[in-house]
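Missing here: one protein chain of the complex. Every other protein chain is in place.
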Amino acid sequence: MQITVTVNGAEKTVDVEPRLLLVHLIRETLGLTGTHIGCDTTSCGACTVLLDGVPVKSCTVFGVQADGREVTTVEGLLTGGVLDPIQAAFKEEHGLQCGFCTPGMMLTGKVLLEQNPAPTDDEVRWAISGNICRCTGYMNIVKAIQTAGRMMAESTEG
Amino acid sequence: MATEAEEIRGIGHSVRRKEDDRLIRGRGNFIDDVTLPGMLHMAILRSPFAHATIKGIDTSRAGALPGVIAVVTGELMAQHNLAWMPTLSYDTQAVLATDKVRFQGQEVAAVIATDAYIAKDALELIDVDYEPLEPIVTPQRALEGDAPVIRTDKEDQKDNHIYHWEAGDADATKAAFDGADVVVSLDTHYPRSHPAPVETCGCVADIDPATGQATIYMTTQAPHLIRTVFALVAGLPEENIRIISPDLGGGFGNKVPVYPGYVVATAASLLLGHPVKWIEDRTENLISTGFARDFHMHGEMALSKDGQMKGLRVSLLADEGAFHADAQPTKFKVGLFHIVTGSYDMPAAHVSADGAYTNKAPGGVAYRCSFRVTEASYMIERLVQNAAGELGMDPAELRRKNFIPKDAFPYQSITGFEYDSGDYHAAMDLALEKVGYEKLRKEQAKARKQGRLLGIGLASFTEVVGAGPHKDYDILGIKMNDGAELRIHPTGKAILKISCKTQGQGHETTFAQIVASEIGIQPEDVKVQHGDTDNTPYGLGTYASRSTPTVGAATAMVSRKIREKGRKLAAHLLEVSEDDVEFEKGRYFVKGAPENAKTIGEVAFAAYTNFPDGMEAGLEDVAYYDPPNLTFPFGTYAVVVEVDEETGVWKVDRVVAVDDCGVRINPMIVEGQIHGGLAEGFAIAAMEQITFDEDGNCIGSNFTDYLIPTAWETPKFELGETVTPSPHHPIGAKGVGESATVGSPAAFVNAVIDALWHLGVRNIDMPLTSGKVWEAIQAAKGA
Partner (left out) sequence: MLPSRFEYHRPGSIEEALGMLAELEDAKVLAGGQSLIPVLKLRFAAPAHLVDINRVPGLDQVSEADGALRIGALVRHNQMARSEVVTAGYPMIAAAAPQIADPLVRNLGSVGGSLAHADPAGDWGAVMLAAGASVVLRSPRGERTMPVSEFLIDVFTTALEPDELLTEVRVPMPPPRSSGTYLKLERKVGDFATVAAAVQLEMSNGTIGRAGIALTGVGTKNIHAVDAESSLAGAKPTEAAFAEAGRLAAAAASPVADVRGSVEYKRHMVEVFVRRGLATAATAAA
């Protein structure tokens, strides 16, 4: 089935089987391997992407469902060679260790900050409770997301 | 290169990580990101039965599916002598089942197809005729006289008993117990769990038919060890095998063993002349790869009535699964479990351990266990908690009274370890101060009167890591000595090649920091290479917190060798004798005339452009390190909980963790390791478990049954540190990766037991689900 998906701002027309999961469309068909697969029961969130700006688990969406819609992956965070504040903050606060859950965490965190620019610890933890991390114990992920919020506030002020 | 004004960001600096640049951009190179031209996809058919004879396998329907290139069975593998392979514990493991299946999820056949979806489709078309046998689901049953023998493939195996192992002195311990005022005992099952890194295991095997070169991308924490094993198993010449371990999405010991999927994919690539990719899914990961723990332990502590420890006795039964595949130093059947005397000056101790086969996946040594130190630490710290309760003593006081005092180090433990250094009282004092212990005890008493159940749990662990000295530490005979190779380029930058393999611990940054401290080249100017066996020195890999103690030491040693050659070059450039040249922070200067100096950058350039007669060009060297001893990180953790008596639900109010891992190379990274370990310790204490029903079905083979806490359940952590350097390590560092997973489960459990002690509760086995807590309260109140 032929579909057209706008991925990180670029329109892509591809021919895929209906059963192809969105995560495989992203990784295999389009070659964007920053989105990862960590489980088979929709439990871990490593596959998180934005669908029309909303974070979803791309392993539990069919690629054909994204026809005519916008998908943002971790590769779309970098704009004009400049890191998104969420990316800079994750590095600054040591919010990643192995990096496998990180794309999903950053996208979920970024959308939280759009709705809530200065979240409390609990608000961050609640927002990322669909994303599993094994390495960090979440402490620095929470810090990173809050720091990104502060960085965004400072840049709009300045 | 460092200027005079610029500080060298070496040991002690929280340098931001170099590996982050690619990972935050989604440009990591994980195993499933590897794509080669002509690559095929492999899927594995697994047994639904825990124990069954295979009467026949019909692959004709699967082979006929368009897109399927080959279907491989045990029979085909047997023709190439590859149906069985050695394990890291001198046992054998089936690659693809031939006669029987011995655990649910065992590999039975493999499909290689043009895409992953078709490969999965084909699995459904393979017909296997099984004849079920009685499944053995407990090690106790396994050792009963009438239990069916699981390893009928082994000629000399007449039962399901694998090993018996002892440490310590049984007679001296018996005498200690006979003379003791008080004996406290505890029966506990440390449940089976699983490291479950977010990235599962996999490989891309690429055997080039023209050259015979085997390039195998593989999720492995020990690429060189695997290469040698592959050479022996597959009969491929070792120089033609290149194992490349790419970015790893976590390991925690899950990525150490050789898995059948790697062998089948390699064989398939060899036979088909195409690269073959195999990536397991989460269910496969949980049901078949190296699990952790599963020790049934009985422990006893003998004490005087005023709380002096007199003796410790532990007997244990290890559930090893269907194949003995523990990844640990060969000499030690239960790893370093005999550290079980822990932080205490224990005059007598004895450990007796037995291992049994069961119809479950193989493994046991994994998940940040430091070779079974998790099990040992849990045992002693739970016994101490209960001993304090029995004696009516404060658990902190009981510990303090029996801690090995700081002037007793190096300390010879009664089970044969020489603890390098420690100051247990200081760590305990700091932990109690940070948590506000005195105040908390008062609060607890007050709360109890109001009917609220507060609990304070302590754990004072001593870890043992850094395997190890070549006399005692080998795996399959290969000594656990690791290496580092350092080359300085003409422009003063460097490349460091290390034998270990990070899975998120930040080696690209921390090892560069060691070089920076030793030689004065900034860490961002030191490229760290790892994971590719063609380009790195030989080593036994990263697990058991051994990288800093072994490779970190090798890195320091090789840096010093280079620094010494640099001194010769500097003397040549400065036209003085070598003895008149001193070195500090990247500068070689003339003794007494410090303005007369050459930077390491100038010396590096000279190594290629202006070196004395008789000296080889270049500035590089390699060092393999034989540690004189293991290292002994330690700490005290304090956990505060509140238990809802009516529901059994418990919430963590605070976690205070004081760690001492000696010198900290990168404090930020050390803290990250501790955070991660505490979260895993909490997970194990609260909800992680793999169980089996009576038919041997694995309950816990996906993330809806095997529970990983999210950020919402995971508590916050407050960290503290003391620093007691290792006297024998070149930079005084001890390693820290597993300390928190070792030490914290007992702290969480002790906190809940502390909250419920006055109701009569003495033990609840992990995981402490609310249901089990409630049942324990009911049982104690009813008793």
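Lettered A and B in written order, each chain numbered from 1.
Assume a residue touches a chain if its C-beta (ideal position, glycine included) is under 8 Å from a C-beta of that chain, and two chains touch if they have at least 3 such contacts.
A quick note: this is a predicted structure, and the numbers were derived from the prediction, not measured.
**Q** In the whole complex, not just what's shown, which of A:V64, A:A88 or A:A153 touches the removed chain?
**A** A:V64
**Q** Which of these, B:Y163, B:F409, B:Y608 or B:W774, touches the one chain of the complex that we don't see?
**A** B:W774
**Q** Touching the hidden chain in the complete assembly: which of B:D326, B:E620 or B:E713 does that?
**A** In the complete complex, the chain left out is touched by residue B:E713.
**Q** With the missing chain put back, which residues of chain B would touch it? List them for me.
**A** Residues in contact with the chain left out: 116-117, 120-121, 124, 281-283, 646-649, 687, 689, 691, 699, 704-705, 707-710, 712-713, 769-771, 774-775.
**Q** Give me the chain A residues in contact with the hidden chain, please.
**A** Contact residues on chain A toward the absent chain are 1, 17-19, 21, 40-43, 45, 48, 54-57, 59-62, 64-65, 108, 126-131.
Please note the rule applied: only the chains that are shown with their structure count from here on.
**Q** Just how far, in Å, is the C-alpha centre of chain B from the one of chain A?
**A** 29
**Q** How about chain A: which of its residues touch chain B in the complex?
**A** Contacts found on chain A: 17, 19-20, 24, 27, 32-41, 43-44, 46, 73-75, 77-78, 83, 87, 90-92, 94, 96-103, 106, 121, 124-126, 128-142.
**Q** Quick one: which bits of chain B touch chain A in the complex? Just the residue numbers, please.
**A** 14, 16-17, 19-21, 23-28, 30, 32-33, 116-117, 195-200, 247-250, 252, 281-283, 503-506, 668-669, 671-672, 675-680, 702-704, 708, 710-712, 714, 716-717
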